[in-house]
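Missing here is one protein chain; the remaining ones are kept as they sit in the complex.
Showing subunit A:
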C-alpha cells in the first residue's frame, strides 16, 4: 500500500525533479510574500513617511473666532486653544495663535489699517530691517510688511496713529504705534489667512460695506495688543500635529472630531464671539494620501495577480512533467489495485510535504527580497528602507500559496494513461469557450476602466486591479491558438522540402505535448514583461507631463507678497544662469459665461509670450511649440516708455481756471527691464501756473520707463463754474528723460465712466533738458465740483481686448470658439478677452478652465482700465541653474517650485515610488517565470527527447545535426510564442496603459496619459529573453544529444 514511505522514497529517487518543483513553488510563494509585505508594512511605512513630509499647514487644524471684544480676548483665546488641543490629543500638537484687530482709520480718514499679534512671528516672516516688536506701553512697537512701509512712506522710528475702529460698536480710542521693523512673509506660514494675504496693501479692501485702500498688518507684541484694548476682528488658533507621532488612525480621529470641536468652540465662545468655526485641510490631505496608497496597492496587486496567474500556469506545466515521469509507476500501481482515494491521499501527503519545504524556503526569501527591494536607491530615498520583517500575514500568504500551487501541481499527476482518452465534447467546448469567455470579461473590465471617472478612493479599484491580468490572460489564451496553426502551416510547407531539419523541427514543435499551457506561460510571461516595462514608462512619463503642466515651467517662484521693482531686480540678479525668466500673473478670473463648479474658478495666466517657447511646459495639442501657439498674443509694437534719468526731478505746471483752485495728484506707472509695472504716487500739487517739483512718495527705481501717468484732479471749482468745458493743460517736465520709443504716441483718457473731462489729448516732445509730457482736456467745472476728475495718460494705444489662448476645459464650460469675445473680471477690473486659440490645458492650470495671455497685453489692459497696482504673482524661470534655484530660495520672496522637484515628488514620493518599483518587479518576475517556463518545457522532456535523438542518430544523424535539429525545434516553438507574447503585451499596453495611470490625487491625470514606449528597453528585454531561451535550449539540446548514444537504442521505448 503506497503510503508515506512510498512518497518519501519516490521523492528521494526523483529528488532533482522535485527540487525544481519546490524551487518553482517557493519562488511563487516568495513573490506573493513580497507583495504581501509591500501591501502591509511598506505601505504603512510609506504612509508614515508621507505624513512626515507633508507641509505642516496641510495637517493643521484652525479654530476661527470672529469679532471678540477686547476684554474677552484672553478667555476666548483660552477656549479656542483648549478645543484645538483636545482635538489633536495624541499627536503632540504645537499651538499658534494669531489675532487681528478690527480695521481702524488712518489719519487722513480715507485709508484704513489693522493691528495684529501672533505667536512665533520670526518663524512666519523674514525680518528685513530693524527688529521684532517687543514690550508694552504706547506708542506700541510694531513691525509691518515692507510693502506697507513703502506705500505708506514709513521708516524705522516713524509713528503712526491708527484711529477709531470701523463699524458698529468699534472703539474710538486711537492706537499709536512706532515702527521698529519691516518684514517679508514666509511661504506656507499661514499668511493666506491674513486680511490682505500678507500683501501688506490692497487698493480697495472691502469689509462688506465699504472698500478703501488698506494697509497692514501692524504686528505688535501680545501684551501691547491686549493693552490697546482693540476689538478682535479675527482670532485664529492653529494646532499642528507632531508629524512623527501622527498615525493614520490618530489623524482620521482628528478629521472625525472636527464637527464636535466646532460645536464645542461655539458653545464655549457663546455670545462673546459673532462667528466660530473649526476648519482644516487635514481631510483633503488624508484623502490625497489614502488615494496615493490605494493607487500603489492597486499596482502591487496587479503584479501579484499577474504573477499568480503565471505561477499557476507554471505549476500546471510542472505537474504534467512530473506526471509524465511517473506515468509507468502510476499505471503499474493502478493495475495492482491502487484506488483513486489512495492516490489522492498519497498526492495530498506529497503536496503537504512539498509545500512545507517550499514554505521554509519562501518565508525567509520573501523577507530578504523585500528588505533588499526597499533598500533600492529610489525606495530608500523615499524613506521605505526596512529590514527583514517576517510577519504573520507573510507566513499566511506564503503557506496558502505553497499549498495551493502544490495541490494544483500534484493533482495533475493523479490521472492514469487510461484516464486520458479522446477529448470529450464537453471538454472541447470548455477549452474553446474559455478564451472567448475570458475575452468578454476582460472587455468588460476594459470598458469599465475606460468609461469610469477615477476618483480618490481608499478602497482600491477592482477594474484597475483586475483589467491587466484579465486582458493579458484573455489575449494570451486566444493568441497562442494561432501558434499551432502557424507551425502546422510551416510543417506542411517544410514537408515539401528536401532537408530534414526544418521539416522535422516544425513537425515536432507543432505536435509537442501540453504545448497549450507552455505557450500560455511563455507568451503570458513575455506579455507581462512587455506590459510592465511600457506601463512603467507610461506612468513615469505621465507624472513628468503632470509636473510640466502643474508647474507650467521649469521653476516657479510664487510670491508671498506683491513684487515691485526692487524684487524684480533681485530676481533678475538671481537668475543669471537661466535661459529665460518672466514675471507671471496667475490668479482667479471671473468669467461672465462661466457656470462651472464654483470651487474650480477659471484661472488667468499671463507671461511674457516672447519667451513662451523657452518658458512654458506641457503639451500644446499639436505640432506647434508654445512660441507658435502664443504668437499674436503680445501687443505690437512693444513700449518701453519714457526713460527716466536717475536723480532727475520732475516738475509740473498747470493753470486753474479763473476763480478755481485745482490740485492734482500724480501717480507714475513705471516699467522696469523685466516689464514689471509699479505705481508710485506723488504728493498733491496745485495748478497755479507755477512749475512745482514733483515729490514722489516712493522710489521710481533705476533705469525704468514711464509708461503711464494718472492725474487725479480735485479742488475748488469756483463760485459759479461755467456750464461749458474749460480747457485745462497740465505739463510735466521730465529733465534728462528720453522718449525710448521713436514715434511713441501718448494718449490720455478719463478713468471715470461719467466724467467731467472731454476732448482729452496728450503729447510727448523732446526738450533741451529732456522730455515734456503734456495733457490737455476740457473740464466741466460744475460737474467737476461733484466728482473730481481722474485721467490716465499712457504710452500705448487703447486696448480693446486682450487676446488669449484658452484651455479645452474652458471651451467645454462656456462653449467658446476661436474669435469669440469673453467678458472677464480680474480682481475688480473688467476686461474683454478675445479667444485666439485653444490648447488642451494652460500651463500651471491642469484640467482647469483657464486663459493664457501675454503679460504686457494684460498690463496694458489693466492699466487702461485704471488698475495701477502691480499684478505680478510669480516669476517663471526656464532652465535655471542649481545656483539660481538656491539664490531664489535665499531671496525668501515666496515659494520656489521646480519642475524636477515635482517630478521627484510624483514619482519618488514615499507612497509613489513603489509603483515604478513594482512594475519593474513585474518585469523581473515575468522574466524569471519565462525562464522557469522554458526550463519546464525543455528540461523534464529529457527522456522523450533522448529517445527521439537516439532513433535519429541510429538513422545516421550526426551529433552536430542532432543539436541543430533540437535547437531549430525549440526556436520554431519559442519564436512564434514570443511573438504572440510581445503582441499581447503591446495590445494590452495600448488598450490599458493610459487608463491605469492615476495622479497623486487618485484622479485621472492631466494631461491625459499617452503610451510612452521604452523602445530600447523593450528591445533589450526581448533580446535578452530570446538569447537566454536560445542559450538554454542550446545547452539542454546539447545535453540531450550527449545522452543520446545510439547504443542505448535497444532500451528506448
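List of remarks:
Convention: a contact is a pair of C-beta atoms (placed from the backbone, for glycine too) under 8 Å apart; a residue touches a chain by one contact, two chains touch by 3 or more; residues count from 1.
Here is the rule we go by: contacts and distances are computed from a predicted model.
The chain that is not shown carries the UniProt protein name "ABC transporter ATP-binding protein", picked from "Succinate dehydrogenase iron-sulfur subunit", "NAD(P) transhydrogenase subunit beta", "Molybdopterin synthase catalytic subunit" or "ABC transporter ATP-binding protein". Considering the whole complex, the residue from A:49, A:954, A:987 or A:1026 that touches the absent chain is A:954. For the chain left out of this panel, the touching residue among A:372, A:511, A:695 or A:817 is A:511.
Touching the missing chain, out of A:16, A:392 or A:498, is residue A:498. Counting over the whole complex, subunit A has residues 495-500, 503-504, 507-508, 510-511, 948, 950-959, 961, 1045-1047, 1049-1050, 1052-1053 touching the chain that is not drawn.
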